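Only a single protein chain was left out; the remaining protein chains are all shown in position.
All chains are identified by letter, namely A, B and C, in their written order; residue positions are counted from 1 within each chain.
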Amino acid sequence: MNGYMANKEDLLARLKRAEGQVRGIARMVDEDKYCIDILTQVSAATRALETVALSLLADHLSHCVAEAAAEGGPVAAEKVREANDAIARLVRS
Amino acid sequence: MNGYMANKEDLLARLKRAEGQVRGIARMVDEDKYCIDILTQVSAATRALETVALSLLADHLSHCVAEAAAEGGPVAAEKVREANDAIARLVRS
Amino acid sequence: MNGYMANKEDLLARLKRAEGQVRGIARMVDEDKYCIDILTQVSAATRALETVALSLLADHLSHCVAEAAAEGGPVAAEKVREANDAIARLVRS
Partner (left out) sequence: MNGYMANKEDLLARLKRAEGQVRGIARMVDEDKYCIDILTQVSAATRALETVALSLLADHLSHCVAEAAAEGGPVAAEKVREANDAIARLVRS
């Protein structure tokens, strides 16, 4: 069971919108729109993906990591390590 | 004339790939893939969009802003102000 | 007991260095150094603070959050929520 199960429809709707945003950016480039207006849309799409990532991570900590921690042992330590690596990738991207 | 004209094909190819990445993330959510693996793909898509933004911005400074600066006057000042706002949005997103 | 106890000396050493970096940046501004060289040092100091944050957060998840999760109940849920908020602030800063 994945932590994001309860938010699956919401996540899929957000990703659908983000996909549409990226396609819209390509259309703007294709139609030679003004650079600054394209950049505004790229910032919006980046923020949309960031929101998806934070939502996935919050669900992951609340469920998978919390449950593993409740059981303890090496699996718990590994889940925490894995979550920390994902957070570092996110902060640095 | 937009600054990114010379890189248009490259930009469109990158955006096509980024769109495919976002669609791939939605598929992973739909197929209940593991949260951490999905997060890795979200970080990759975010970085891909960031590269598009930096490329657009570099072309914009090299062409539009540099040309306006060469002419001087209020248009030049406005172009620089506009670029600075876009950079701030990018750094903060 | 805070999660970072075992890394306290390392954290203090990193923060001492970061403080020195920020003081160095002020000195560069005061001595009218070249903007781009100052910006390079600001990026380095920002990255140093980011590393401190990721280290604090990793220790927090490994200790405080994992221990609260092992006990369960409303305190556990609150610790996870609090960690998620801190991660969101970090990703967006």
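Throughout what follows, a residue touches a chain if its C-beta (ideal position, glycine included) is under 8 Å from a C-beta of that chain, and two chains touch if they have at least 3 such contacts.
Everything numeric here is computed off the predicted structure, so don't read it as measured data.
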item	value
Missing-partner contacts on chain B, residue numbers	50, 53-54, 57-58, 61-62, 65-67, 69-70, 72, 76-77, 80-81, 83-84, 87-88, 90-92
Chain not shown, touching residues in chain C	2-5, 8, 11-12, 15-16, 18-19, 22-23, 25-26, 29-30, 32-36, 38-40, 42-43, 45-47, 49-50, 52-53, 56-57, 59-60, 64, 82-83, 86, 89-90, 93
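Definition applied: only the chains that are shown with their structure count from here on.
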item	value
Of all other chains, the one whose Cα centre sits farthest from chain C	B
Centre distance in Å when chain A and chain B are each reduced to the mean of their C-alpha atoms	18
Inter-centroid spacing, chain C versus chain A (mean Cα positions, whole Å)	21
Multi-chain contact sites of chain A, meaning residues that touch two or more partners	50, 53, 57, 83, 90
